[in-house]
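Got a structure for you, questions after.
Only one protein chain is missing from this complex, and each of the others stays in its spot.
For reference, chains read A and B in written order, and residue numbers begin at 1 within each chain.
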Amino acid sequence: MGFGPFLFLATLEGLVQASVLVLTAVGLSLVFGVMRVVNVAHGEFFMLGAVIAWFVATNMPGDPAIGFIAALIISPLAVGAVAYVADRLILTRLNYNPEATIVATIGLLYVIQQSVLMTYGADARPVDPPFYYTIRLPWFGYSSYKLFVIAAACVLLGVIWFVLKRTKWGLLMRATQFDRETALAFGIPVRKVYSFVFAIGAGLAAIGAVLIVPIQQAHYLMGLDPLLLSFTVVIIGGLGSIQGTIFAAILIGLSDGILSVFFSPTLAKIVSTLFVAMVLVFKPNGLFAKAKR
Amino acid sequence: MADVTFLKTKDLKCHFGGIKAVDGVDFTLEKGEIRAIIGPNGAGKSTFVSLLSGRTEATAGEVEFLGENVTRLPAYKRVRRGIAYTFQITNIYKDFPVIENVAIAVQSRLSNSGEKTGAGRIRAEAEKVLARVGLSQFAERKAGELAYGHQRLLEVGMGLALQPELLILDEPTQGLSDSEVSDFCDLVKEIAQNATILLIEHNMDVVMTLAGRITVLNQGRILAEGSPEDIRANRAVQDAYLGRGDE
Partner (left out) sequence: MGAGMMKSLILHLAVLVLLFLLQFVISDYAILTLTRMMVLGIFASGFNILFGYTGLLSLGHAMFFGAGVYAAGLPIYHFGWSVPLAFVFAIFMSFVAAVIIGVIALRTVRDSFMILTLMLAQAGYLAILYFNRETGGSEGLTMPQASRSFDFLGLTIDLTDAATRYNIAVLLLAITIVVSFILIQGRYGRLFNAIRENEARTEMLGYNVLTAKLFSFTVSGTIAGMAGAAYAILFGYIGATFAGIQYSIEALLFTLLGGAGTLLGPLLGSILMTTLIDRLSEVTSAYFLFLGLILIALTLWFPKGLLGTIKEKWLPWLT
C-alpha cells in the first residue's frame, strides 16, 4: 500500500475516532458551559453507555441490527436517567460549588465504575455491529459500519445544533449559560435546566459509547481515555464553546491516530497532556478563541 | 518646590468591547479634599474608581498618584502606596469575627511598612479601629451576622485600618437608614482630617453635606466639576442627572 492510500486509511480511522469523541466531548462541554460543572464522572457515563448497550444487544432476540437499534435508544435514556438522578440527589444539594462538585463527581466516578465491576465483571465484551458489509476500495476494504459511525455523528451534531439554536429548550440553555442570575430573574427554571443538561450531556457520552462498542469492546475501565480526551478537546476548543469543541474534536481525533503511528503511545500522551496544560495556562479561552464577544 | 498633584488622571479610558465605560477622563484631586463623584447610572463612576484602585486595567491613559505613574501597578501595590478602596457591594470576610476582618487589614499595613506584626499589637490596633467606627461591642461576632448598616461600617473600618492617603468610598450609604446616614457623615468628616476622600454617592444630601467639590460623570466623560453650589446651578447637570429626580 502506498503512502497516499495509507494516509487515507489513517484519516478514515481518525474520523471514526473524532466522531465518537465529538459526541462525548460536546456532552462534557455542554455541562461545563451551561452549569460550570467539571464532571469528572463523564467518562464513566460513557462506559456505562457501552455496558448497557451490551446488555440490551445481548438480551434482544433476532437480528443484531434490532439489538443495536434498541441499544441506541435505551442506553442514552438509561444513562441520562442515572445522570438526572445524580444531579438531583447530589449536585443540586451542593449548590454547584466548584470544589464540592468536583469532589462529588470523583466519588461518582468510583461508584459507577465499581458498581459495573461488581455486576458486569472485569471482562471485555463485544457487541455485534448491525451490519457487516465491507466496502471494497481500490487499495483496501473498509467496514461500512465505521462509515455509518461518521455519518451518524454528523446527523447527531446537526440535531444538537438545531436544538440549541432553534428550539425553546436551546434558548433556555443558552440564556442560563449566558447569565444565571438574569435567567433566574426572568423566571427560567434554572435548576430544571441544569438537571436536563446534565442528563443530556451524559446521554451524548452514552450515544458515543454505543456507536463504538461494535468496534471496541465494553469494559469497566474504558471510561478513562474518553474522559481525558474529552477534557483535552474541551480545553483546546475553549471551555464551554460548542463550536470550538467540535473543531477540536476533529483535530484531536485525526491527530491522535496519526501521532500514535509515529510516536510511542505513552510519549504521545505525555506530549499532548503537556500541550493541553499549556493551552489552559496561556490560552484559557481555547486555541481558536479570537473574537470573544 | 513645585507642588505635586495628589492624584491626577490623563485621558483615562476603559473600553469593554464596544462599551466605552470610561472615555477620556482628565481628573485631578488635591490632598485633603472630600470629593464626590456623581452621575446617572451607567455613567462610569464605579469603573472610574476601579481604574484608580487598580481593580480594572485601563485601556489607555494614565493615573498619577503622588507624582508617580501607577497606571500599570497591580491593585495591591497601589493599596500599599496609600489608595484604599471600599466595595460598593459589601465585601467582607463573612465567616470571620468582626475584629479579624480589621486585623487582616492592620497586619497588611504593619508588614508593608516593615513594622512588627505581633499578635498583641495587631489586636490592639484593630480594637482602636473598631472603636472609631463604633463596632467595639461586636468585635467577636461573625461579620456576616451583623446588621447591614454595621457591615457597611466594617467595610469602611477595613479601609481605615490601612491608614490610607486616599480612601475611595463606593456608594457607602446605599441601604442605610437616615440616622445611620447622618452618623456616617460624621465619621467621614472625622476620617477626612487625615485622609483625602473620594466618594461615589447617589444620596444628594450626603454629597451636599460632605463634598468640598463635586465631579459629574456622564457617559464615561466629565460633564462638570465645581463646588456644590456651582453644580446645583449647572444647567447641563440638571438635564443629565438632577432633573431626573431622586435616585
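Keep this in mind: a contact is a pair of C-beta atoms (placed from the backbone, for glycine too) under 8 Å apart; a residue touches a chain by one contact, two chains touch by 3 or more.
Here the structure is a predicted model, which is why all the values come from computation and not from measurement.
Chemist: Looking at A:P5, A:P98 or A:G158, which residue reaches the missing chain?
Modeler: Only one of A:P5, A:P98 or A:G158 touches the chain omitted from view, namely A:P98.
Chemist: One chain is left out of this view; which of A:V111, A:I135, A:L171 or A:L184 touches it in the full complex?
Modeler: Looking across A:V111, A:I135, A:L171 or A:L184, the contact with the absent chain belongs to A:V111.
Chemist: Taking the full complex into account, what residues of subunit B touch the chain not shown?
Modeler: 53, 55, 74-77, 79-80, 84-85, 87, 91-96, 100, 103-105, 107-109, 111-112, 117, 119, 158, 162
Chemist: Could you pull out which residues of subunit A are in touch with the chain that's been left out?
Modeler: Residue positions of subunit A that touch the missing chain: 32, 36, 38, 90, 93-94, 98-100, 102-104, 106-111, 113-115, 117-118, 228, 231, 235, 239, 264, 266-267, 269-270, 273-274, 276-277, 280-282, 284.
Methods note: only the chains that are shown with their structure count from here on.
Chemist: When the centre of a chain is set as the mean of its C-alpha atoms, what distance in Å lies between subunit A and subunit B?
Modeler: It comes to 49 Å between the two C-alpha centres.
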